[in-house]
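One protein chain is absent from this view; the other protein chains keep their places.
Let's turn to chain A:
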Amino acid sequence: MSKRTVHFKIYRYDPDKDEKPYMQDISVELEASDKKLLDAIVRLKTKDDTLSFRRSCREGVCGSDAMNINGKNGLACLTDVDGLQQPITLRPLPGLPVIRDLIVDMTQFFKQYHSIKPYLVNNDPAPERERLQSPDDREELNGLYECILCACCSTSCPSFWWNPDKFVGPAGLLAAYRFLADTRDQDTNARLDNLEDPYRLFRCHTIMNCVDVCPKGLNPTRAIGKIKDMMVRRAV
């Protein structure tokens, strides 16, 4: 790819300057080496240093640069800029308070993650060596532990938009199932009690936006279904 100009429409809001948010039309000439959307907005920032966004690893493992790209949540670093229809419309992740430009306040998202007790509980005395786990049992954690907490899923979920304080959301529920599925964890009953509530788990209406947007190809809806199955099995 050679040098080319790309056109953006970007949500801008600086609480120190702006009374209200606005959409900015702006273009930038990309270098041949600029391949991902993140490369393009980093290039843009060299022209206008007031554009604010989070970024770190630029390879899709840290989860910093989630944003709404042409109407769909995704990671800027894993999105090919040349595959996007122009003007490329960038907005902050929906449903969370905007702090500035593409930066949202993720407090509520992490509060829900923390609410599911995202840590292994095993009250047996710690053995001298590792706890054994068969390869098949370990396999159960695949598709669960890889979550990068980017919040693409939860902020694409209408149930989370309406009840971010009551519905755990797909990311938190995926993490909840990650511990329920771990043969080393002993807290199954308390974990299910923690979710047995009209909102926390059962606000999931299998709309599946979460699956559609997950940049790691994970499936929170399936994990939520498995938690529901465990509840049913526990009840009978």
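As a working rule, a residue touches a chain if its C-beta (ideal position, glycine included) is under 8 Å from a C-beta of that chain, and two chains touch if they have at least 3 such contacts; residues count from 1.
Here is the rule we go by: contacts and distances are computed from a predicted model.
S.K.: When one chain of this assembly is omitted, its UniProt record names it as which of these: "NADH-quinone oxidoreductase subunit K", "Succinate dehydrogenase flavoprotein subunit", "Aspartate carbamoyltransferase" or "Putative, Na(+) H(+) antiporter subunit B"?
M.R.: Its UniProt record gives the name "Succinate dehydrogenase flavoprotein subunit".
S.K.: Using the touch definition up top, pick the residue from A:S33, A:Q85 or A:N189 that touches the left-out chain.
M.R.: In the full complex, the listed residue that touches the missing chain is A:S33.
S.K.: Which of these touches the unseen chain: A:E59, A:D197, A:D212 or A:D229?
M.R.: A:E59
S.K.: Considering the entire assembly, which residues of chain A contact the chain that has been omitted?
M.R.: For chain A, the residues touching the absent chain are 14-17, 33, 35, 45-46, 48-50, 52-64, 78, 99-101, 103, 106, 110, 114, 117-120, 122, 126, 128-135, 137-138, 141, 145-146, 148-149, 179, 182, 184-185.
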